[in-house]
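Apart from one protein chain that is not included, each protein chain of the complex appears where it belongs.
Coming up: subunit A.
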Amino acid sequence: MNLFADAIAWLLDPANWGGPSGISARLLQHLAVSAVVLVIAAVIALPIGGLIGHTGRGKQLAVMVSGGLRALPTLGVLTLFGLWLGIGLRAPVLALVILAIPPLLAGAYAGFESVDRRTVDAARAMGMRETQIVGKVELPIGLPIVVGGIRSAALQVIATAMLAAYLADVGLGRFIFEGLKTRDYAQMLGASLLVILLALVVDGAFALLQRLVTPTGVRLARSARTGTEPARKRTPARRTITEGNPV
């Protein structure tokens, strides 16, 4: 418990927050690295995932590849890239991109795939072009799931971006590696707590975003299926049609 109190004390000490290697600077670096990684991984994985979900082709391959990527130990990959690319940010960013791709890919294709094929068929039969089907039907309806993929990728990247400090003077991981060397366990635990907090905050933000991008009609359809919607009303047919009605 003492260590825990020390860690809190370390976090609350204003002296630890300022300067180029203070907590604020490290926090911003950590977020910046995570953001860059997510953007790169998203640019690669989201279009591919969307295409797989739209066409229904290549899913087997995607599952295999992302399964394989998931199985890679990030520290090992980082070491390998470090030997190849040297000290600096390039190796950690690359390793983290590999970590982020599987959840993004899965979110994208699951999101597009979640759209009822009959809805897509109807959109096509009405005369929507393929790009319009993607943009006006599949993307808006599947977006909450796509954002879910980004959310889980963000969580993993923020937690694992500690490793960036293994090869570069960047991010909250510096406090861990530094603390390990100097046996400053309060600092190590404090930095860990900070990363946990950061991950939770970002996760919460994405959860909120997921709700915001869920179209009203889709939410209603979901609650209607699970039966929480009030009984559906039928308005009687217009009176003027009674002449054509069966007696």
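By our rule, contacts are C-beta pairs under 8 Å (C-beta built on N, C-alpha and C of every residue); 3 or more make two chains touch, one makes a residue touch a chain; residues count from 1.
We take it that contacts and distances are computed from a predicted model.
Name of the non-displayed chain as stated in its UniProt record, restricted to "Cation:proton antiporter", "NADH-ubiquinone oxidoreductase subunit 4L", "Succinate dehydrogenase iron-sulfur subunit" or "ATP-binding cassette domain-containing protein": "ATP-binding cassette domain-containing protein". Only one of A:5, A:122 or A:180 touches the chain withheld from this view, namely A:122.
From the options A:37, A:137, A:161 or A:188, the residue with contact to the unseen chain in the full assembly is A:137. For subunit A, the residues touching the absent chain in the complete assembly are 116, 118-119, 121-129, 132, 137, 140-141, 215-218, 220-221, 224, 229, 232-235, 237-238, 241, 243-246.
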